[in-house]
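Every protein chain of the complex appears in place save one, which is left out.
Read from first to last, the chains carry the letters A and B; within each, the first residue is number 1.
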Amino acid sequence: MTDKDTGTGLLEAAPASSPPPQRTGRFEVRNLGEVLALLGLVAVFAALNPATFLSPENLRTILDQASLPLIIGVGATLVILTGSIDLSVEGVMGAAGMTFVLLTANSRGSADLGPWAIVAGIAVGVCLGLLSGLVHTRLKVPSFIVTLGVWFVGLGIATVLFGDQAIPFLPDGGIKAWPSTLTVGLPNSFLLAAAFVLAGLFVARFTRLGRFTYAIGDSEEISKGNGIPVLRYKLYVFVVAGACSAAGGVLAALKLGAGSATVGIGTLFLTIAAVVIGGTSLGGGKGGILRTAIGVLMLTVLNNGLILSGISPNIQSAVSGTVLIAAVLVATWPHRSRLRIVK
Amino acid sequence: MSKKALLEQPAALPATADGKAAPARRRPRNLWFTFGPFAVFLALFALVAVLRPAFLTGGGMAILAVQAATILLVALGQAMVLHVGSIDLSNAAIVIFAAIVLAQTLGPLGVLAPVVTLAVVALIGAANGFFVAFGQIPSFALTLGTLGILQAASLVISNATTVYATANGQLLAPLFGTALVGLPMAFWVGVVLAVGLWAFLRFTRAGEGMTAVGLNETGALFSGLRTRWFKVVAFALSGLLAGVAGMLVIAQAGAASSFGLGSDLLLPGIAAAIVGGTAITGGITNPINIVFGALTVALVPIGAAAVGVTPQAQSLVYGLVIIAAVALTMGRGHNEVVK
Partner (left out) sequence: MTNASLAPRTGVDTPALKLTDISKSFGSTHAVKNVSLEVPRHEVVGLIGENGAGKSTLLKILTGLYQPDSGVIEADGRRVKFRRPQDAVAAGIGVVHQEQSLLSNLSVAENIAMNAMSSKDAATRYGFYRWKRLNQEAADILDRVGSTIDPRTKVSDLSFVDRQMVEIARALRVDEAIHAAPLVILDEPTSVLERNETAILEREIRSLREIGSVLFVSHRLDEVLRICDRVVVMRHGEVVADVRREEVTEEDLFRLMIGQESRARVRKGGSAVGAVAAIEAKGLGRKGQFKDVSFAVSPGRSLAIVGAMGSGRESVCRAVFGAEPVDSGALVVAGRPVQGWSMRRAVQHGLAYIPSERKVEGMVGGLSAAENLTLVHPREAAKGPLLRRKARMKAAEEWFEKLDVRPRDPSLPLGRFSGGNQQKVVMAKWLRAAELSVLILDHPLRGLDPGASQTVNDQIRAAQDDGAAVILLPDTLEEALEMADEIIVMRDGDITARFDLSVDSPTSLDLLEKMV
């Protein structure tokens, strides 16, 4: 038989985008890149401030400071993996933190439900996440707007709960001390964060929620075609993010030692920057919780190191901002092309 | 796309020789789209007026316009960026930066101070646009970064304190000093700019080019349009309008600081743009409607207070109203993937 192709259908146009198979190796090298950057930062600051930077006290401080964004980062990463965004973090933190403080032993004496206060706080986060998720999936409002609104709703709830009475303080020597207490030499706050990160990694690897999150982020159409209930899982993801934000709020309230609606201020910027620096794509489908964790550590180390080096706190956000832009630049530079559309 | 095209065969399509398109129904949706933001504002306003007639008589509209003025400017700038499909998270930081720069230069430079300030922030905006368009860096990440840089810059040049406009303040006084139809000039400046932008989008080739970029950047690119420069222009406009908002801050407060007036305009700006009917995906923007969007967004806290909502619950109401207003006014494709 001659090796001939015949048939007029032959002249069909080539598929517009044939994806080149990616080498596994390249992915790992990039992952390694972030870890190396982190180690590099540590090395630099260790060199600049040998006595203070590497002291056990300072390292514990770093871990403690990283704990909040790590917890929030777990939920935020999942949302971003699906291609959406959750801006409500600070509002949920405020609402959950306030709920928690008011339901546990506090200076106002409003209630004392003991550990149930924590459950209540988390429940608030779950409800707010549910709200975001439902409005986004049912009413088709972009996640940006919904979570923006829920941010205010959360702040509002916190403020309403606060009322017009005195600040509710947590009693000294009670659970207030828990986050900074050391267990196995590490602050409890960090251990909690580590637990969250591990749980997050478990979800990402071993549960349908995690796997479908990646699928949805890759392509909602193909996911739907494969029978994945896309809307339902997007909803779950928002609920999980709400729970994580709530947990962060409770932790923040403990650290603050009081109930405050603005307990979460600044967390959003930090968390999103960490996610981006860690290498999770804002478009969804690529990245992961481990990457975010590395991003968080990088930013925390950076901030800590800068303070120790005596750099004015004023320029901290500039440094974070520059690192963020640099990280994205490095990540996207190899993909530059004439026809690439970046919004 | 191509995969589908490969599968579909011409004969299999419902072929009608005269190639009729889908019936051209002027759906009621189009009407809503044009008047929706106005309707929403009117409804809210009416609600407040009915529940609290004192609002109308006590100069409520004027107060509303004062609040709405800066929001409007920021929203217009944001809308330009949204129009080409991107987002500018740094424009509120530009407002503060501009205000601080203006406060510091008003004394030495006098009349030139606003000009210099506007030039500087327009360049900053253009730089944003340059990195997004030519550097191919996603706007969310880039402007998040420049937000941080600008916040730091503001802190540094103001030494983390409040900077007062000590001299030549009278240059800007008319903005809030004089009124037209009972509303401050500052507000009307915003309205004029809105109309100007509306005309730009509707009557100029560049405006249409930007619309094409927002609707389908690839299609615009293949039509030989200067898509990247359009994006730079959009961001430059955002910076410029943020600069004007900065001028308003000085005119109103006589001072600027990183934490004072105008430091929290980002979210209201975005909300006002979207309540004003701007599509978050790009290509659909009506600057005149954004005037009503800004008025609505400014009205919520004022209205809530007037109606008797406790100050504590205002945030709550604000968030809910924003969600509701957007759900009502935004344009949605049928089976589009919403992220």
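We adopt the following convention: a contact is a pair of C-beta atoms (placed from the backbone, for glycine too) under 8 Å apart; a residue touches a chain by one contact, two chains touch by 3 or more.
Being a predicted model, the structure only gives us computed values, none of them experimental.
S.K.: Sort through A:187, A:200, A:217 or A:278 and give me the one touching the missing partner chain.
M.R.: The one listed residue touching the chain not shown is A:217.
S.K.: Give the residue, chosen from A:51, A:166, A:184 or A:339, that touches the chain omitted from the document.
M.R.: A:339
S.K.: Where does chain B touch the missing chain, residue by residue?
M.R.: 1-22, 24, 202-206, 208, 211-212, 215-216, 218-226, 283-284
S.K.: Counting contacts across the full complex, list the positions on chain A that touch the omitted chain.
M.R.: That gives, for chain A, the contact residues 1-16, 18-19, 21-24, 205-209, 211, 214-215, 217-219, 222-223, 225-228, 285-286, 338-339.
What we mean here is this: only the chains that are shown with their structure count from here on.
S.K.: Just curious, how far off is chain B from chain A if you go by their C-alpha centres, in Å?
M.R.: Each chain reduced to its C-alpha mean, chain A and chain B end up 28 Å apart.
S.K.: Which residues, counting only chain A, touch chain B once they are in their complex?
M.R.: For chain A paired with chain B, touching residues are 12-17, 82-84, 91, 135-136, 139-146, 148-157, 159-160, 162-164, 220-221, 269, 272-273, 276, 282-284, 312, 314-322, 324-325, 328-329, 332, 335-336, 339-343.
S.K.: Quick one: which bits of chain B touch chain A in the complex? Just the residue numbers, please.
M.R.: Against chain A, chain B makes touches at 1-3, 5-6, 85-86, 131-132, 135-142, 144-149, 151-153, 155-156, 160, 217-218, 221, 267, 270-271, 274, 280, 282, 310-320, 322-323, 326-327, 330, 332, 337-339.
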